[in-house]
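Handing you a structure now.
Showing subunit A:
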Amino acid sequence: MIPYLSLITFIPLLGAIIILFLPNDKAIKQFAIAWSIIPLVLATVAWATLSSWAPPYNFVYNACGVTIDSASAGYTFGECAPWISTLGIQYHLGADGLSMPLIWLTTLLTTLGLFYSAKVIQNRVKEFFALFLLLEVGMLGVFVSLDLFLFYVFWEIGLVPMYFLIGIWGHDTDRPQYAAIKFFMYTLAGSVFMLLGIIALYLYSSPNTFDMTLLAANQANMPFSKDVLISSLAFLGFFLAFSIKMPLFPFHTWLPDAHTAAPTAGSVILAGILLKLGGYGFFRILLPIFPQVSQQWAFWIGVLAVISIVYGALVAMAQTDFKRLVAYSSVNHMGFVILGFAAAAALTAEQMQNPHYINNGASAINGAVLAMFSHGVITGGLFFLVGMLYERTHTRELALFGGFGSQIPVYGALLLLTSFASLGLPGLAGFVGEFMVMNGAYSTLTLLAFIAVWGIVFTAAYFLWKIIQKILLGNVSEQWAKLPDLKGYEILTLAPLAVLMFAIGLFPNWILDTINTASIAILEYMKRM
Partner candidate 1 sequence: MITQIPLVYYLALAAALFCIGSFGALSRRNAIAVLMGIELMLNAVNINLVAFWRYGAADPLVDQAGIVFALFVITLAAAEAAIGLALIIAIYRSRDTVNVEEINLLKW
Partner candidate 2 sequence: MVQNFTLFIPLLPFLAFAIIVLLTRNNNRLSALVAILSIVAALMLSYGVFLEALSEGAELAANPFYGAPIAWMPFGGMTINFGWYVDPIGAAMLFMVPTVCLMIFIYSTAYMRHNHVDEHGHPHAEDDPRYARFFAYISLFTAMMLLLVVSSNLLQFFIAWEVMGFCSYALIGFWSFRGRKEHHIDDAQVGRARGAAIKAFLTTRVGDILFMTGMILLLITLGSLDFNKMYDPAAMNNMLAGLAQPLPGVEWPVVIALLIFGGTIAKSAQFPLHIWLPDAMEGPTPVSALIHAATMVSAGIFLIIRAYPLLEFAQQTSGPAMQIVAFVGAFTALFAATIGLAQNDIKRVLAFSTISQLGYMLAALGIGAFVSGSFHLLTHAFFKALLFLGAGAVIHSIGTNDMFKMGGLIRKMPITGITFFVGAFALMGIFPLSGFWSKDEILLDAMREGFYPHAGMSQDLFLQIIYLMLAIAAFLTALYTGRQLFLTFLGKPRDQAAYDHAHESPVAMWAPLAVLATFTVFLGFWNTPFAPAFFHFVGEGGFMGLPPFEHSEFDPIALTNMLVSTGIALSGFAVAWGLYGFRPIQAGQPDPLARLGFVWKILVNKYWLDELYGYKINLDGTAQPGLLIRLVGAFMRLCAWFDRNVVDGLVNLAGWLSRILARLWGWVDTHIVDGLVNATASVTGEIAEWWRTMQTGNVQNYALMAMVGAMAIAILFLLRSFT
(Lines give C-alpha, C1' and ligand atoms only; values in the text may rest on other atoms or scores of the structure.)
Protein backbone atom coordinates (compact mmCIF):
# COMPACT_ATOMS: atom_id res chain seq x y z
CA MET A 1 0.00 0.00 0.00
CA ILE A 2 1.50 3.28 -1.11
CA PRO A 3 1.25 6.07 1.48
CA TYR A 4 -0.12 8.46 -1.10
CA LEU A 5 -1.05 11.23 1.23
CA SER A 6 2.23 11.39 3.08
CA LEU A 7 4.07 11.38 -0.19
CA ILE A 8 1.89 14.08 -1.68
CA THR A 9 2.28 16.22 1.39
CA PHE A 10 5.95 15.89 2.11
CA ILE A 11 7.49 15.60 -1.32
CA PRO A 12 7.20 19.39 -1.76
CA LEU A 13 8.97 19.83 1.58
CA LEU A 14 11.82 17.71 0.33
CA GLY A 15 11.82 19.80 -2.82
CA ALA A 16 12.01 23.00 -0.81
CA ILE A 17 15.03 21.66 1.03
CA ILE A 18 16.73 20.49 -2.14
CA ILE A 19 16.20 23.91 -3.68
CA LEU A 20 18.28 25.44 -0.93
CA PHE A 21 21.26 23.54 -2.25
CA LEU A 22 20.81 24.18 -5.95
CA PRO A 23 23.40 26.39 -7.59
CA ASN A 24 21.66 28.74 -10.00
CA ASP A 25 18.30 30.26 -10.72
CA LYS A 26 17.66 28.28 -13.84
CA ALA A 27 18.26 24.97 -12.14
CA ILE A 28 16.02 26.03 -9.28
CA LYS A 29 13.19 26.95 -11.56
CA GLN A 30 13.35 23.82 -13.64
CA PHE A 31 13.72 21.65 -10.62
CA ALA A 32 10.84 23.24 -8.78
CA ILE A 33 8.46 22.84 -11.69
CA ALA A 34 9.49 19.27 -12.35
CA TRP A 35 9.36 18.41 -8.70
CA SER A 36 5.91 19.89 -8.22
CA ILE A 37 4.58 17.60 -10.90
CA ILE A 38 5.28 14.58 -8.71
CA PRO A 39 2.58 15.35 -6.15
CA LEU A 40 0.26 16.34 -8.99
CA VAL A 41 0.70 12.95 -10.58
CA LEU A 42 0.33 11.19 -7.27
CA ALA A 43 -2.81 13.13 -6.49
CA THR A 44 -4.23 12.30 -9.89
CA VAL A 45 -3.53 8.63 -9.39
CA ALA A 46 -5.00 8.77 -5.92
CA TRP A 47 -8.15 10.43 -7.15
CA ALA A 48 -8.50 7.95 -9.95
CA THR A 49 -8.25 5.17 -7.41
CA LEU A 50 -10.74 6.93 -5.20
CA SER A 51 -13.33 7.36 -7.89
CA SER A 52 -13.16 3.72 -8.78
CA TRP A 53 -15.13 2.82 -5.69
CA ALA A 54 -18.52 1.94 -6.84
CA PRO A 55 -21.61 3.00 -4.95
CA PRO A 56 -22.74 2.29 -2.30
CA TYR A 57 -19.20 2.72 -1.10
CA ASN A 58 -19.43 -0.09 1.37
CA PHE A 59 -15.87 -0.70 2.34
CA VAL A 60 -14.32 -0.60 5.74
CA TYR A 61 -12.05 2.22 6.71
CA ASN A 62 -9.60 1.12 9.29
CA ALA A 63 -6.86 3.34 10.58
CA CYS A 64 -5.77 4.74 13.88
CA GLY A 65 -7.96 2.34 15.73
CA VAL A 66 -10.92 3.89 13.97
CA THR A 67 -13.09 1.49 12.14
CA ILE A 68 -15.92 2.95 10.16
CA ASP A 69 -17.86 1.07 7.61
CA SER A 70 -20.65 1.41 5.10
CA ALA A 71 -22.32 4.67 4.32
CA SER A 72 -20.80 6.84 6.96
CA ALA A 73 -17.31 6.04 5.82
CA GLY A 74 -15.79 8.08 3.11
CA TYR A 75 -12.19 8.11 4.12
CA THR A 76 -9.55 6.22 2.35
CA PHE A 77 -5.77 6.18 2.10
CA GLY A 78 -5.71 6.14 5.88
CA GLU A 79 -2.29 6.42 7.45
CA CYS A 80 -1.60 6.33 11.07
CA ALA A 81 1.27 6.61 13.48
CA PRO A 82 1.36 7.51 17.14
CA TRP A 83 2.69 10.93 17.85
CA ILE A 84 1.97 12.42 21.24
CA SER A 85 0.61 9.30 22.74
CA THR A 86 -0.42 10.60 26.15
CA LEU A 87 -2.74 13.07 24.50
CA GLY A 88 -3.86 10.55 21.95
CA ILE A 89 -2.50 12.76 19.20
CA GLN A 90 -1.78 10.73 16.14
CA TYR A 91 -0.31 11.32 12.76
CA HIS A 92 -3.56 10.42 11.10
CA LEU A 93 -4.03 11.12 7.44
CA GLY A 94 -6.90 10.24 5.22
CA ALA A 95 -8.78 11.55 2.23
CA ASP A 96 -12.35 11.42 1.11
CA GLY A 97 -14.52 13.01 -1.50
CA LEU A 98 -14.33 16.32 0.31
CA SER A 99 -10.60 16.62 0.43
CA MET A 100 -9.53 14.76 -2.69
CA PRO A 101 -10.58 17.41 -5.22
CA LEU A 102 -9.02 20.12 -3.10
CA ILE A 103 -5.79 18.17 -2.76
CA TRP A 104 -5.67 17.73 -6.46
CA LEU A 105 -6.42 21.38 -7.09
CA THR A 106 -3.66 22.39 -4.71
CA THR A 107 -1.09 20.36 -6.55
CA LEU A 108 -2.32 21.63 -9.88
CA LEU A 109 -2.34 25.30 -8.96
CA THR A 110 1.07 24.98 -7.37
CA THR A 111 2.51 23.54 -10.53
CA LEU A 112 0.90 26.24 -12.62
CA GLY A 113 1.98 28.93 -10.20
CA LEU A 114 5.55 27.70 -10.29
CA PHE A 115 5.48 27.43 -14.03
CA TYR A 116 4.25 30.96 -14.45
CA SER A 117 6.56 32.33 -11.79
CA ALA A 118 9.56 30.76 -13.46
CA LYS A 119 9.15 33.34 -16.19
CA VAL A 120 8.09 36.24 -14.06
CA ILE A 121 10.09 36.05 -10.86
CA GLN A 122 13.63 37.22 -11.41
CA ASN A 123 14.83 38.33 -8.00
CA ARG A 124 15.43 36.18 -4.96
CA VAL A 125 14.52 33.12 -6.92
CA LYS A 126 15.73 30.54 -4.46
CA GLU A 127 13.67 31.93 -1.64
CA PHE A 128 10.58 32.24 -3.78
CA PHE A 129 10.54 28.71 -5.02
CA ALA A 130 11.44 27.19 -1.70
CA LEU A 131 8.71 29.17 0.04
CA PHE A 132 6.21 28.27 -2.60
CA LEU A 133 6.79 24.58 -2.11
CA LEU A 134 6.67 25.06 1.63
CA LEU A 135 3.33 26.75 1.22
CA GLU A 136 2.10 23.75 -0.69
CA VAL A 137 3.07 21.51 2.21
CA GLY A 138 0.98 23.55 4.61
CA MET A 139 -2.07 23.56 2.40
CA LEU A 140 -1.92 19.90 1.51
CA GLY A 141 -1.36 19.04 5.14
CA VAL A 142 -4.59 20.70 6.13
CA PHE A 143 -6.52 18.74 3.57
CA VAL A 144 -5.07 15.37 4.48
CA SER A 145 -5.08 15.65 8.27
CA LEU A 146 -7.69 13.77 10.20
CA ASP A 147 -6.30 14.71 13.56
CA LEU A 148 -7.19 18.13 14.86
CA PHE A 149 -3.78 18.80 16.31
CA LEU A 150 -2.10 17.90 13.07
CA PHE A 151 -4.70 19.93 11.24
CA TYR A 152 -3.85 22.96 13.30
CA VAL A 153 -0.14 22.54 12.80
CA PHE A 154 -0.51 22.46 9.05
CA TRP A 155 -3.05 25.25 9.15
CA GLU A 156 -0.49 27.59 10.61
CA ILE A 157 2.44 26.37 8.56
CA GLY A 158 0.88 27.86 5.49
CA LEU A 159 0.78 31.34 6.95
CA VAL A 160 4.49 31.93 7.14
CA PRO A 161 5.48 31.35 3.51
CA MET A 162 2.50 33.40 2.41
CA TYR A 163 3.63 36.22 4.66
CA PHE A 164 6.96 36.30 2.93
CA LEU A 165 5.54 35.85 -0.54
CA ILE A 166 3.39 38.90 -0.04
CA GLY A 167 5.97 40.91 1.81
CA ILE A 168 8.97 40.31 -0.40
CA TRP A 169 7.58 39.93 -3.89
CA GLY A 170 4.63 42.26 -3.48
CA HIS A 171 4.46 45.35 -5.64
CA ASP A 172 5.97 48.27 -3.85
CA THR A 173 3.02 50.50 -4.48
CA ASP A 174 0.61 48.21 -2.70
CA ARG A 175 2.10 48.41 0.78
CA PRO A 176 3.12 44.74 0.72
CA GLN A 177 4.47 44.74 4.22
CA TYR A 178 1.30 46.15 5.65
CA ALA A 179 -0.74 43.67 3.68
CA ALA A 180 1.48 40.80 4.71
CA ILE A 181 1.36 41.48 8.41
CA LYS A 182 -2.34 42.21 8.20
CA PHE A 183 -2.90 38.89 6.53
CA PHE A 184 -0.73 37.09 9.03
CA MET A 185 -2.18 38.67 12.15
CA TYR A 186 -5.75 38.53 10.98
CA THR A 187 -5.58 34.86 10.12
CA LEU A 188 -3.63 34.07 13.22
CA ALA A 189 -6.15 35.92 15.35
CA GLY A 190 -8.79 33.60 14.04
CA SER A 191 -6.82 30.44 14.23
CA VAL A 192 -5.65 30.83 17.82
CA PHE A 193 -9.25 30.71 18.87
CA MET A 194 -9.57 27.58 16.86
CA LEU A 195 -6.70 26.21 18.91
CA LEU A 196 -8.72 26.84 22.04
CA GLY A 197 -11.67 25.20 20.36
CA ILE A 198 -9.57 22.17 19.51
CA ILE A 199 -8.39 21.85 23.09
CA ALA A 200 -11.92 22.21 24.39
CA LEU A 201 -13.08 19.59 21.96
CA TYR A 202 -10.42 17.26 23.28
CA LEU A 203 -11.15 17.91 26.91
CA TYR A 204 -14.89 17.61 26.62
CA SER A 205 -15.01 14.50 24.50
CA SER A 206 -14.97 11.10 26.03
CA PRO A 207 -12.78 9.29 25.51
CA ASN A 208 -10.59 12.32 25.05
CA THR A 209 -9.46 12.48 21.48
CA PHE A 210 -8.26 14.79 18.76
CA ASP A 211 -9.32 12.44 16.03
CA MET A 212 -11.80 14.03 13.68
CA THR A 213 -13.28 10.76 12.56
CA LEU A 214 -13.90 9.65 16.11
CA LEU A 215 -15.26 13.01 17.16
CA ALA A 216 -17.66 12.99 14.29
CA ALA A 217 -18.65 9.39 14.68
CA ASN A 218 -19.21 9.55 18.42
CA GLN A 219 -21.66 12.40 18.40
CA ALA A 220 -24.22 10.60 20.45
CA ASN A 221 -22.04 9.68 23.39
CA MET A 222 -20.32 13.01 23.67
CA PRO A 223 -21.12 14.82 26.88
CA PHE A 224 -20.01 17.81 24.90
CA SER A 225 -23.13 17.72 22.84
CA LYS A 226 -25.17 18.46 25.92
CA ASP A 227 -23.06 21.31 27.18
CA VAL A 228 -24.48 24.14 25.15
CA LEU A 229 -22.23 26.92 26.40
CA ILE A 230 -18.94 25.15 25.97
CA SER A 231 -19.82 23.66 22.65
CA SER A 232 -21.02 27.03 21.42
CA LEU A 233 -17.78 28.62 22.49
CA ALA A 234 -15.72 25.89 20.86
CA PHE A 235 -17.85 26.22 17.76
CA LEU A 236 -17.26 29.94 17.81
CA GLY A 237 -13.51 29.40 17.95
CA PHE A 238 -13.58 27.23 14.88
CA PHE A 239 -16.07 29.45 13.17
CA LEU A 240 -13.94 32.52 13.68
CA ALA A 241 -10.88 30.83 12.24
CA PHE A 242 -12.71 29.50 9.23
CA SER A 243 -14.72 32.58 8.49
CA ILE A 244 -11.67 34.82 8.66
CA LYS A 245 -9.94 32.49 6.28
CA MET A 246 -12.87 32.26 3.93
CA PRO A 247 -13.36 35.25 4.34
CA LEU A 248 -16.86 35.97 5.51
CA PHE A 249 -18.21 39.46 6.01
CA PRO A 250 -17.17 41.29 8.23
CA PHE A 251 -13.85 39.49 8.52
CA HIS A 252 -12.83 40.02 4.94
CA THR A 253 -10.81 43.19 4.95
CA TRP A 254 -7.45 41.48 5.04
CA LEU A 255 -8.23 39.91 1.74
CA PRO A 256 -8.22 42.81 -0.70
CA ASP A 257 -4.95 44.09 0.70
CA ALA A 258 -3.29 40.71 0.69
CA HIS A 259 -4.48 39.80 -2.77
CA THR A 260 -3.56 43.10 -4.24
CA ALA A 261 -0.10 43.11 -2.78
CA ALA A 262 0.80 39.50 -3.44
CA PRO A 263 2.76 38.46 -6.52
CA THR A 264 0.64 36.82 -9.18
CA ALA A 265 1.30 33.23 -8.23
CA GLY A 266 0.81 34.15 -4.61
CA SER A 267 -2.60 35.63 -5.34
CA VAL A 268 -3.49 32.55 -7.29
CA ILE A 269 -2.66 30.30 -4.40
CA LEU A 270 -4.21 32.65 -1.90
CA ALA A 271 -7.49 32.77 -3.74
CA GLY A 272 -7.32 29.31 -5.17
CA ILE A 273 -6.38 27.32 -2.11
CA LEU A 274 -5.86 29.28 1.05
CA LEU A 275 -9.42 30.54 1.14
CA LYS A 276 -10.57 26.99 0.68
CA LEU A 277 -8.93 25.93 3.88
CA GLY A 278 -11.66 27.83 5.67
CA GLY A 279 -14.40 26.33 3.59
CA TYR A 280 -12.92 22.90 4.03
CA GLY A 281 -12.96 23.39 7.78
CA PHE A 282 -16.63 24.30 7.69
CA PHE A 283 -17.48 20.97 6.16
CA ARG A 284 -14.84 18.78 7.68
CA ILE A 285 -15.18 19.98 11.25
CA LEU A 286 -18.14 22.20 11.99
CA LEU A 287 -20.78 20.20 10.22
CA PRO A 288 -19.97 16.66 11.38
CA ILE A 289 -18.67 17.50 14.84
CA PHE A 290 -20.98 20.34 15.83
CA PRO A 291 -24.26 19.52 14.16
CA GLN A 292 -26.40 20.90 16.97
CA VAL A 293 -24.60 24.18 17.31
CA SER A 294 -24.39 24.53 13.58
CA GLN A 295 -28.09 24.03 13.42
CA GLN A 296 -28.68 26.71 16.04
CA TRP A 297 -26.55 29.25 14.27
CA ALA A 298 -27.30 28.24 10.72
CA PHE A 299 -29.69 31.09 10.07
CA TRP A 300 -27.33 33.77 11.27
CA ILE A 301 -24.42 32.29 9.43
CA GLY A 302 -26.66 32.27 6.41
CA VAL A 303 -27.35 35.94 6.97
CA LEU A 304 -23.64 36.68 7.01
CA ALA A 305 -23.21 34.60 3.89
CA VAL A 306 -25.91 36.53 2.11
CA ILE A 307 -24.37 39.80 3.18
CA SER A 308 -21.05 38.54 1.86
CA ILE A 309 -22.61 37.71 -1.45
CA VAL A 310 -24.48 40.93 -2.03
CA TYR A 311 -22.12 43.24 -0.24
CA GLY A 312 -19.06 41.63 -1.78
CA ALA A 313 -20.51 42.11 -5.22
CA LEU A 314 -21.41 45.73 -4.57
CA VAL A 315 -18.03 46.59 -3.14
CA ALA A 316 -16.32 44.80 -5.99
CA MET A 317 -18.34 46.92 -8.35
CA ALA A 318 -16.99 50.06 -6.77
CA GLN A 319 -13.34 49.14 -7.21
CA THR A 320 -11.14 50.82 -9.74
CA ASP A 321 -8.20 48.47 -9.41
CA PHE A 322 -8.44 45.29 -11.44
CA LYS A 323 -6.81 43.09 -8.86
CA ARG A 324 -8.72 44.51 -5.96
CA LEU A 325 -11.91 43.90 -7.83
CA VAL A 326 -11.05 40.28 -8.38
CA ALA A 327 -10.15 40.06 -4.72
CA TYR A 328 -13.56 41.32 -3.69
CA SER A 329 -15.16 38.90 -6.08
CA SER A 330 -13.76 36.18 -3.84
CA VAL A 331 -15.76 37.56 -0.94
CA ASN A 332 -18.78 37.42 -3.15
CA HIS A 333 -18.16 33.86 -4.28
CA MET A 334 -17.14 32.47 -0.95
CA GLY A 335 -20.46 33.71 0.34
CA PHE A 336 -22.09 30.95 -1.68
CA VAL A 337 -19.88 28.36 -0.05
CA ILE A 338 -20.93 29.50 3.37
CA LEU A 339 -24.52 29.72 2.30
CA GLY A 340 -24.20 26.09 1.31
CA PHE A 341 -22.86 25.32 4.72
CA ALA A 342 -25.67 27.21 6.40
CA ALA A 343 -28.23 25.49 4.24
CA ALA A 344 -26.96 22.05 5.12
CA ALA A 345 -26.55 22.99 8.75
CA ALA A 346 -30.07 24.33 8.96
CA LEU A 347 -31.56 20.88 8.51
CA THR A 348 -33.52 20.11 11.62
CA ALA A 349 -33.59 16.72 13.25
CA GLU A 350 -37.09 16.29 11.91
CA GLN A 351 -36.07 17.13 8.36
CA MET A 352 -33.21 14.70 8.70
CA GLN A 353 -35.76 11.92 8.59
CA ASN A 354 -36.96 13.00 5.17
CA PRO A 355 -34.78 11.70 2.32
CA HIS A 356 -35.92 14.61 0.24
CA TYR A 357 -34.38 17.13 2.61
CA ILE A 358 -31.30 14.97 2.91
CA ASN A 359 -30.86 15.13 -0.82
CA ASN A 360 -31.16 18.87 -0.81
CA GLY A 361 -28.71 19.05 2.07
CA ALA A 362 -26.33 16.94 0.03
CA SER A 363 -26.93 19.32 -2.83
CA ALA A 364 -25.90 22.22 -0.63
CA ILE A 365 -22.71 20.49 0.47
CA ASN A 366 -21.87 19.24 -3.00
CA GLY A 367 -22.49 22.67 -4.35
CA ALA A 368 -20.38 24.41 -1.77
CA VAL A 369 -17.46 22.06 -2.27
CA LEU A 370 -17.74 22.27 -6.00
CA ALA A 371 -18.02 26.04 -5.72
CA MET A 372 -14.78 26.01 -3.81
CA PHE A 373 -13.11 23.88 -6.41
CA SER A 374 -14.34 25.89 -9.32
CA HIS A 375 -13.63 29.16 -7.58
CA GLY A 376 -10.08 27.92 -7.21
CA VAL A 377 -9.89 27.22 -10.90
CA ILE A 378 -11.63 30.37 -12.04
CA THR A 379 -10.22 32.92 -9.67
CA GLY A 380 -6.84 31.31 -10.04
CA GLY A 381 -7.22 31.96 -13.72
CA LEU A 382 -8.41 35.50 -13.13
CA PHE A 383 -5.41 36.32 -11.00
CA PHE A 384 -3.12 34.90 -13.63
CA LEU A 385 -4.85 37.13 -16.16
CA VAL A 386 -4.49 40.13 -13.87
CA GLY A 387 -0.83 39.37 -13.50
CA MET A 388 -0.29 38.92 -17.21
CA LEU A 389 -1.91 42.25 -17.94
CA TYR A 390 0.11 43.90 -15.22
CA GLU A 391 3.32 42.48 -16.63
CA ARG A 392 2.49 44.19 -19.89
CA THR A 393 1.03 47.49 -18.80
CA HIS A 394 2.46 47.97 -15.32
CA THR A 395 -0.82 49.30 -14.11
CA ARG A 396 -4.00 47.78 -12.84
CA GLU A 397 -6.10 50.91 -13.09
CA LEU A 398 -9.21 49.86 -14.96
CA ALA A 399 -9.81 53.35 -16.27
CA LEU A 400 -6.60 53.21 -18.27
CA PHE A 401 -7.54 50.09 -20.20
CA GLY A 402 -9.88 49.62 -23.10
CA GLY A 403 -10.23 47.97 -26.47
CA PHE A 404 -7.96 45.08 -25.63
CA GLY A 405 -10.47 42.73 -27.17
CA SER A 406 -9.11 43.59 -30.57
CA GLN A 407 -5.56 44.42 -29.55
CA ILE A 408 -4.85 41.17 -27.73
CA PRO A 409 -7.61 38.79 -28.81
CA VAL A 410 -6.30 35.63 -27.18
CA TYR A 411 -6.05 37.38 -23.87
CA GLY A 412 -9.48 38.80 -24.50
CA ALA A 413 -10.99 35.43 -25.21
CA LEU A 414 -9.50 33.90 -22.10
CA LEU A 415 -10.58 36.81 -19.96
CA LEU A 416 -14.05 36.57 -21.40
CA LEU A 417 -14.19 32.87 -20.70
CA THR A 418 -12.91 33.21 -17.18
CA SER A 419 -15.16 36.14 -16.36
CA PHE A 420 -18.22 34.36 -17.56
CA ALA A 421 -17.22 31.26 -15.71
CA SER A 422 -16.88 33.39 -12.63
CA LEU A 423 -20.20 35.13 -12.97
CA GLY A 424 -21.83 31.74 -13.11
CA LEU A 425 -22.66 31.16 -16.72
CA PRO A 426 -24.11 27.68 -17.08
CA GLY A 427 -21.91 25.41 -19.08
CA LEU A 428 -18.91 26.76 -17.27
CA ALA A 429 -17.54 25.84 -13.89
CA GLY A 430 -19.02 28.54 -11.70
CA PHE A 431 -22.65 27.76 -12.31
CA VAL A 432 -22.95 24.21 -11.09
CA GLY A 433 -21.81 24.93 -7.58
CA GLU A 434 -23.95 28.02 -7.29
CA PHE A 435 -26.99 26.18 -8.55
CA MET A 436 -26.57 23.32 -6.13
CA VAL A 437 -25.98 25.67 -3.24
CA MET A 438 -29.08 27.60 -4.14
CA ASN A 439 -30.99 24.36 -4.39
CA GLY A 440 -29.95 23.44 -0.89
CA ALA A 441 -30.51 26.93 0.41
CA TYR A 442 -33.99 27.23 -1.02
CA SER A 443 -35.03 24.09 0.73
CA THR A 444 -34.02 25.23 4.20
CA LEU A 445 -33.35 28.96 4.11
CA THR A 446 -35.83 30.02 1.48
CA LEU A 447 -35.92 33.70 2.25
CA LEU A 448 -32.16 34.10 2.52
CA ALA A 449 -31.71 32.19 -0.67
CA PHE A 450 -34.05 34.53 -2.43
CA ILE A 451 -31.96 37.50 -1.36
CA ALA A 452 -28.71 35.76 -2.18
CA VAL A 453 -29.81 34.93 -5.66
CA TRP A 454 -29.84 38.61 -6.52
CA GLY A 455 -26.17 38.67 -5.77
CA ILE A 456 -25.79 36.77 -9.01
CA VAL A 457 -27.11 39.76 -10.92
CA PHE A 458 -24.66 42.07 -9.21
CA THR A 459 -21.87 39.61 -9.87
CA ALA A 460 -22.74 39.63 -13.52
CA ALA A 461 -22.92 43.40 -13.43
CA TYR A 462 -19.46 43.99 -12.08
CA PHE A 463 -17.86 41.42 -14.32
CA LEU A 464 -19.47 42.84 -17.41
CA TRP A 465 -19.25 46.46 -16.50
CA LYS A 466 -15.96 46.61 -14.69
CA ILE A 467 -13.85 43.91 -16.22
CA ILE A 468 -15.04 43.10 -19.69
CA GLN A 469 -16.26 46.53 -20.63
CA LYS A 470 -13.35 48.47 -19.18
CA ILE A 471 -10.65 46.15 -20.43
CA LEU A 472 -11.84 44.52 -23.58
CA LEU A 473 -14.39 46.85 -25.08
CA GLY A 474 -14.04 50.29 -26.58
CA ASN A 475 -11.14 51.69 -28.53
CA VAL A 476 -7.50 50.95 -28.03
CA SER A 477 -5.58 54.02 -27.04
CA GLU A 478 -2.26 54.78 -28.69
CA GLN A 479 -0.57 54.07 -25.41
CA TRP A 480 -1.21 50.36 -25.81
CA ALA A 481 -0.57 50.18 -29.53
CA LYS A 482 2.34 47.83 -29.05
CA LEU A 483 0.77 45.63 -26.42
CA PRO A 484 1.76 42.05 -27.23
CA ASP A 485 -0.70 39.21 -26.99
CA LEU A 486 -0.24 36.23 -24.69
CA LYS A 487 2.89 34.22 -25.18
CA GLY A 488 3.05 30.46 -25.34
CA TYR A 489 3.93 29.91 -21.72
CA GLU A 490 1.10 32.12 -20.59
CA ILE A 491 -1.42 30.26 -22.68
CA LEU A 492 0.02 27.02 -21.37
CA THR A 493 -0.50 28.28 -17.82
CA LEU A 494 -4.11 29.10 -18.47
CA ALA A 495 -5.00 26.19 -20.69
CA PRO A 496 -5.47 23.58 -17.95
CA LEU A 497 -7.69 25.99 -16.06
CA ALA A 498 -9.75 26.75 -19.13
CA VAL A 499 -10.16 23.06 -19.82
CA LEU A 500 -11.27 22.54 -16.25
CA MET A 501 -13.81 25.34 -16.51
CA PHE A 502 -15.42 23.55 -19.41
CA ALA A 503 -14.99 20.12 -17.93
CA ILE A 504 -16.77 21.07 -14.74
CA GLY A 505 -19.36 23.18 -16.45
CA LEU A 506 -20.32 20.69 -19.10
CA PHE A 507 -19.97 17.43 -17.18
CA PRO A 508 -19.74 18.04 -13.46
CA ASN A 509 -20.58 14.44 -12.76
CA TRP A 510 -16.96 13.29 -12.68
CA ILE A 511 -16.18 15.51 -9.75
CA LEU A 512 -19.59 15.60 -8.09
CA ASP A 513 -19.56 11.83 -7.90
CA THR A 514 -16.53 12.05 -5.67
CA ILE A 515 -17.83 14.91 -3.58
CA ASN A 516 -21.21 13.29 -3.16
CA THR A 517 -19.73 10.37 -1.25
CA ALA A 518 -18.39 12.80 1.30
CA SER A 519 -21.63 14.75 1.47
CA ILE A 520 -23.57 11.62 2.21
CA ALA A 521 -21.11 10.74 4.93
CA ILE A 522 -21.33 14.20 6.48
CA LEU A 523 -25.10 14.02 6.50
CA GLU A 524 -24.92 10.61 8.12
CA TYR A 525 -22.86 12.16 10.89
CA MET A 526 -25.30 15.01 11.23
CA LYS A 527 -28.17 12.61 11.56
CA ARG A 528 -26.82 11.51 14.90
CA MET A 529 -27.46 14.82 16.56
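The rule we apply is simple: a contact is a pair of C-beta atoms (placed from the backbone, for glycine too) under 8 Å apart; a residue touches a chain by one contact, two chains touch by 3 or more; residues count from 1.
Per the selection procedure, all candidates are chains of the complex that A comes from, given by their letters.
Here the structure is a predicted model, which is why all the values come from computation and not from measurement.
Peer 1: Pick the candidate that touches subunit A in this complex from 1 or 2.
Peer 2: By the stated definition of touch, the match is candidate 2.
Peer 1: If we count contacts the way the header does, which residues on subunit A are in touch with candidate 2 in the complex?
Peer 2: Subunit A residues touching candidate 2: 182, 186, 249-250, 252-254, 311, 314-315, 317-319, 355-356, 358-363, 366-367, 403-407, 413, 416, 420, 425-427, 431-432, 435-436, 438-439, 442-443, 446, 449-450, 453-454, 456-457, 460-461, 464-465, 469, 472-476, 481, 507-509, 512-513, 516, 519-520, 523.
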